[in-house]
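One protein chain omitted, others in place.
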Amino acid sequence: MIGQVPLSYYLLLSAILFAIGAGGVLIRRNVIIVLMCVEMMMNAVNLTFIAFSRYLDSTTGQIFVFMIMAVAAVEVAIGLALLVELNRHKDTVDINEFNSLQG
Amino acid sequence: MPLDYIPILILFVIATILAGVSLALPHFLGPRLPNKAKSEVVESGKLAYGDARRRVPIQYYIVAMLFIIFDIEVLFLYPWAVVFWDLKWFGLVQVGIFTLLLIESFVYVWKKGVLEWE
Amino acid sequence: MPIEFPVLNFVAVGPMLAVTITAFLVMFIELFVEDKRILGYISLVGLAVAAVLSFSLMGAFAAPAFQTMVISDGYALFLNLIFIIAAALSILISLSYLGERELQHGEYYALLLFATVGMMLMGAATDLMIVFMGLEIMSIALYILAAFNRQQLGSGEAGMKYFVLGAFASAFFLYGVALVYGATGSTNLQEIGSWFSVDRGNLGDPIALVGLGLLLVGFAFKIAAVPFQWWTPDVYHGSPTSVTAFMSVGAKAAGFASLVRVLMVSFNEAFTIDWQLALAVLAVITMTVGNIAALAQKDVKRMLAYSSIAHAGYILVGVVPASMIGVRAVLFYLFSYTFMNIGAFAVIAILERRSEVGSSIQDYAGLASRSPFLAGMMLLFMVSLTGIPPFIGFWGKLYVFWAAVQADMSWLAVIGMINSAISAFYYLGVVVQMYMRPVAADEDGVEAPAFKLTGPIMVTLVVTAIVTVVFGIWPTPLFNLASLAAFG
Partner (left out) sequence: MTQLIWLTIALPILGLLINGLFGRRFLGNRVVSIIAPLMVLLAFLVGVGAFFETMGRDGEAVTVHLWNWTTIGDFSVPINLLVDPLSLTMVLVVTGVGFLIHVYATDYMVHRDDHGHAHDDRDFPRFFTFLNLFIASMLVLVLGDNYLMMYVGWELVGVSSYLLIGYWFDRPSEEQTPIDLGPDTEPVQLQPLLSPAASGMKAFIVNRIGDVGFALGVFLIWSTFGTLQFDEVFAEAVHVSETMPTVIPWITALLFVGAIGKSAQLPLYVWLPDAMAGPTPVSALIHAATMVTAGVYMIVRSNILYSLAPNVSLWIAIIGMATAFFAATIALVQVDLKRVLAYSTVSQLGYMFAAVGVGAYTAGMFHLVTHAFFKALLFLGAGSVMHALHDVIDIRRMGGLKDKMKITWITFWIGGLALAGFPLMSGFFSKDEILAHVFEASPILWFFGILTAGMTAFYTFRAIFIAFHGKPRDHHLYEHAHENRAPITFALSVLAVLAIFGGLLGLPAFMGFTHYLDGWLEHVLYELPHGAEEHHMSVTMEYILMGTSAVIAVGGIALAYFFYMVQPSIPQNIARSLRSLFALLAHKYWIDELYDTLFVQPGLKLSNAFANGLDKLIIDETFIDGSAKLVGRFGKLLSKLENGYTSNYALATFIGVLIMISYFFLR
């Protein structure tokens, strides 16, 4: 059925998702939301991979998606862990509250 | 050929402009009268109540993380399951190693006493 | 459908396996031992084994493994040595540094080893998938290590910043991979390379080009090139010094490792013109911004962070020509930088106050009179980093610039020289403090920090110093090694 839906649509969609994710990272200040946005970017990439791998019909893309998912999961875990750790020092989830290092 | 991808570029541009503008506008528009309500983190209309520590016991996060990780790792077993018969022992050994590593880390977590709720 | 079983050739990944297994061992043993320093020594043993394996593989046939996912050629093995040395030296620092701060936790060493594995993967990867895996293994370990000092907000903050920005950047990197994959139908460097060839007229394909651009972004972030360097000063500043030493050297080397391989294997020949200018510009602004910003620093640790940005610029100068001589220069530079920089950070680790983040320049005032040995060491490393002969740093710069000249890019070399002239100012600043200022009590009237020289860290200092001097006086053998390694 990919025959009907041209590749460029998928690319467009994933690009949109990716851009939204990126925008989110730039705008949102809540660390958790930022994490979600990063996830979103990664999943946009996943979509691109899948689309391409169907289009080229090569399985590499799909395998890559597995990798990305695993990595993404780990990153979320790390992110949460770091945040929890940080909360022991400073009671906030605002990413810009953590600015003791500068200059 | 390039024309097909113009939208991607455009979208990137729009995204920046969007981000840039929305970061910049607050500095120019409107008077600065910070009060508690304003300086709070706004989550789509819902007020973020309480503080980070009082919300949920820490173990919750840890267990959640562990769940995510172990859950995702399982995902690698699916493709193996599909071609299980064709791969024969080779596949079994490979996956065996993989699982062993998973178990090792599980033991590590366990011995570290992360799973203790109290 | 029948499946033909792939030839895995575990020998080729021997060094990585060695380090990985050690890492798991460390994790496991950690559960049962009280004195965590043992783990450090175990890790050293494991690294030694890996080093031996790398050596024994050298000169052997460059064997691809795991269906050309990785390869153990001279290039990868030389880089392995760099990573192993970096890891070993920073473990030695850690043994003293963490001990003084009650930070001796077993996972530290395990994480450090995992990061090393990631770096080695990046060096050996011949497939974007493995590049990505290596990148993530390395980065994730480093995120945690950066936040390792739980007593300090700074450390955690460093970890958080590194993590958020790192994840952000690797998302772009991934997108680049996806685009390249879409354009070429493969993630294997060789195949990508063969896809881009004049006769197929694929060169101008914008999707591939943009993909390449995003790949460069990913690497530029890891090697801390302007304008992707923003995380560097804060992260280097906040992280435990032993970690900073490790990542300032290892992560940079790893980034360059696969950057060079990707460019030389996949985007070479007719394609070079497409990225040369971009990298050249990147190199110039990186050097300049790094150096100028470093001038303004009052904190030695942070100053070195900026200087490491500048050094990334110098190394990029060697990448731009896309020539063998350039690759050799880069390898040599990475090697020399490993020793100079870790040495300098070792001194910082000794002088750092326990309560504070970073290490203020005043603490170095009159060091020459307090400890001629330490001062002499710091002097040596500063001079070498400036690139004053006859120390190893000079040769790194010389080779890199020479590569640029060979490629008719003398202007790059000239800019580089001017920059290293600028860098003299802030490196000299430290020397001035140590030799020409009386010991000063800092703002709060606290006397200069007490320090003690413990065994492991002394080893680090001596080793790095010896290498800096010896290969400074006689760089030829090292350079020959690098020449062999350059895709030999």
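A, B and C are the chain letters, set down in written order, and residue numbers restart from 1 in every chain.
Rule of thumb we're sticking to: a contact is a pair of C-beta atoms (placed from the backbone, for glycine too) under 8 Å apart; a residue touches a chain by one contact, two chains touch by 3 or more.
Just so it is clear, the structure is predicted and the values come from calculations on it, not from any experiment.
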For the chain that is not shown, enumerate the shown chains it touches in the whole assembly.
A, B, C
Which residue from C:A23, C:A146 or C:M160 sits in contact with the chain not drawn here?
C:M160
Answer key for C:V11, C:L25 or C:I292 versus the chain not shown reads C:I292
Residues of chain A in contact with the chain that isn't shown?
22, 25-27, 29, 95-96, 98-103
Of the residues in chain B, which ones touch the absent chain?
2, 5, 9, 12-13, 16, 19-20, 23
Considering the entire assembly, which residues of chain C contact the chain that has been omitted?
160-161, 164-165, 168-169, 172, 206, 209-210, 212-214, 216-217, 220-221, 227-228, 230-231, 233-234, 274-275, 278, 289, 292-298, 306, 325, 361-362, 369, 372, 388-390, 395, 398-399, 402, 405-406, 410, 413-414, 417-418, 421-422, 424-426, 428-429, 432-433, 435-438, 473-476, 479-480
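Please note the rule applied: only the chains that are shown with their structure count from here on.
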If every chain is a node and every touching pair an edge, decide which shape results: line, ring, star, complete or other.
complete
Tally the contacting C-beta pairs at the B-C interface and at the A-C interface, and name the larger one.
A-C
Distance between the centres, which are taken as Cα means, of chain B and chain A, whole angstrom:
8
Chain B residues touching 2+ other chains are 5, 8
Do you know which chain C residues sit against two or more other chains?
none
Quick one: in the complex, what on chain C touches chain A?
129, 132-133, 136, 140, 143-144, 147, 150, 153-154, 156-161, 163-164, 167-168, 171, 174-175, 177-179, 181-182, 185-187, 233-234, 237-238, 296-297, 299, 302, 357
Where on chain C does chain B make contact in their complex?
1-3, 5, 24, 27-28, 31, 204-207, 210
So in the complex, the part of chain B that touches chain C is made up of which residues?
1-2, 5, 8, 83, 86-87, 90, 101, 104-105, 107-108, 111-112
